[in-house]
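Note that this complex is displayed minus one protein chain, with the remaining chains in position.
And then subunit A:
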């Protein structure tokens, strides 16, 4: 019997695409919808061809990173420039059911901090031209967290130290 060993095949880098020449390539239109309410827009806002209210139109390329997009949004919205503001990126794309859209999170950045998703490009996030970008902007400094939650749901004060993940699910859990 031959001695068969497992071998590691040299992994090709995921993004094999050649670098996009921004001078020669036509930019694509990226429609961005920001939400400062602490969570992403609901899918009902996108159904039937509607779009949420405040739209940002960005002309960019497929090799744009999340950090680059974050800086563009900060340029436009001065209130998001504070350090510690989290930007949750999600793609919104049409479903194969009539008039329905789906949302898929692709990363988080934070102003003033280096994150793992900073250099993630739209291409790496499997973005298709025509998808919308839904950004949930939250400022998650400790004090602000407390203030926000007090506004939203008074009964959650005892969860003061919890991270935001649980806040998002607060509809699913009964406080008592």
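One rule holds in what follows: a residue touches a chain if its C-beta (ideal position, glycine included) is under 8 Å from a C-beta of that chain, and two chains touch if they have at least 3 such contacts; residues count from 1.
Going forward, contacts and distances are computed from a predicted model.
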item	value
Undepicted complex member, UniProt protein name, chosen from "RRM domain-containing protein", "Small ribosomal subunit protein mS40", "Guanine nucleotide-binding protein subunit gamma" or "Septin-6"	"RRM domain-containing protein"
Chain not shown: contacting residue from A:25, A:44 or A:71	A:25
Residue of A:4, A:53 or A:129 in touch with the missing chain, whole complex considered	A:129
Where the unshown chain meets subunit A, residue by residue	25-29, 31, 49, 61-62, 94-100, 128-131
